[in-house]
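After this line comes chain A, so read on.
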Amino acid sequence: MSIIVDNDPLDQVDGSASFEFGATKVMSSVTGPIESARPRNELPTKAYLDINIRPSSGVPSTRETLLEHKLGQLLPAVINLDQYPRQTIQIAVQVLKNGEPKDYTARQLVAIINSVFVALINSGISLKSSFMATCCSINTKGEIKTSPTSSDLANSVSHFVVVYSIKDQQVDNLLFCDGLGTFKQKQLFDVLDHAASEIHLSFQHIRQVISSHVSHNYIWKA
Partner candidate 1 sequence: MIISISVPSKPEASDTKAGSSVVTPGELITDDPTWMRGHGTYFLNDKTYSSVAGTVLKVNKLLSVVPFKGRYSPETGDHLVGRIIDVGQKRWKVDIGGEHDAVLMLGSVNLPGGILRRKSESDELQMRNFLKEGDLLNAEVQSLFSDGSASLHTRSLKYGKLRNGVFVAVPSKLIVRAKNHSHDLPGNVSIILGVNGYCWIYKTPLSSAADHSASTAKTNAELSSAASGNYQPGQGSVSITRLEQESSWDIYSDKNDALSASIKDTISRYKNCLLSLSQCNIGINEIRLVRAYEISLGYGDTNLLFREEVRQSIGEDVIAQEKMRGAG
Partner candidate 2 sequence: MSIVIPGDQFTLETGSEVVLGPNLQTSDSTASPTTAGYLVQTQAGSSSLAYVEADSKRYMPAAQDFVVGTIVGSFGEFYRVSLTNFSTPAVLGFYAFPNASKKNRPRLKTGDLVYARVASVDPDLDVELECFDATTGKEGGFGHLEGGFLFEVRLAYARYLLRHQDAPTPYKTPSNV
């Protein structure tokens, strides 16, 4: 699977990244910590996450709200929110290419999470660890396929989105797992194994992208 990451393409926000794998492409931006626009968003002990996801076409619907909610569940586990009391961290996501059937959000969610990670790195917001997402699908024959294509998903019995944290270049904790469809417990564990090794491989690339961006920013250090 080829991954294309564009680092910091936008200049009005603090950090941004686009993440493209296969037919799916997502652009994310992170701004923060900034002053809360509304007093009710000011949390006394930690930062408020303002997440905003827009679909590639049409107006935002419950689909996007669900994605926003899932992202909102994952991010507090990786951002040191307590370092920014009363502040807001604004995360805006624009899906550019769906790359999957209408009813599915797996590929989009993976692209969203990965692009948000790179955008967070670029914004300099304090993170607990690195993390990465991938997705798998199980077809009627029980075969597990990582990073399924649009047609793979359409023919699958179940599909999963898995996020692992990465510690010292090794896959560490399971941060998030979202499975849809019918599957056996054993299949789930198999999926997690597959996802872990997939992430281990792919993360090298992301790390490479981040490193080259850092060295590009410190061009005078060369």
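These made the cut because all candidates are chains of the complex that A comes from, given by their letters.
The definition used in the following text is that a contact is a pair of C-beta atoms (placed from the backbone, for glycine too) under 8 Å apart; a residue touches a chain by one contact, two chains touch by 3 or more; residues count from 1.
As the structure is a computational prediction, the values presented were derived from the model and not from experiment.
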In-complex contact of chain A, chosen from 1 or 2: 2
Report the residues of chain A in contact with candidate 2 in the complex, numbered from low to high. 14-15, 31-35, 80, 83-87, 121-130, 165-169, 172, 207, 210-211, 213-215, 217-218, 220-221
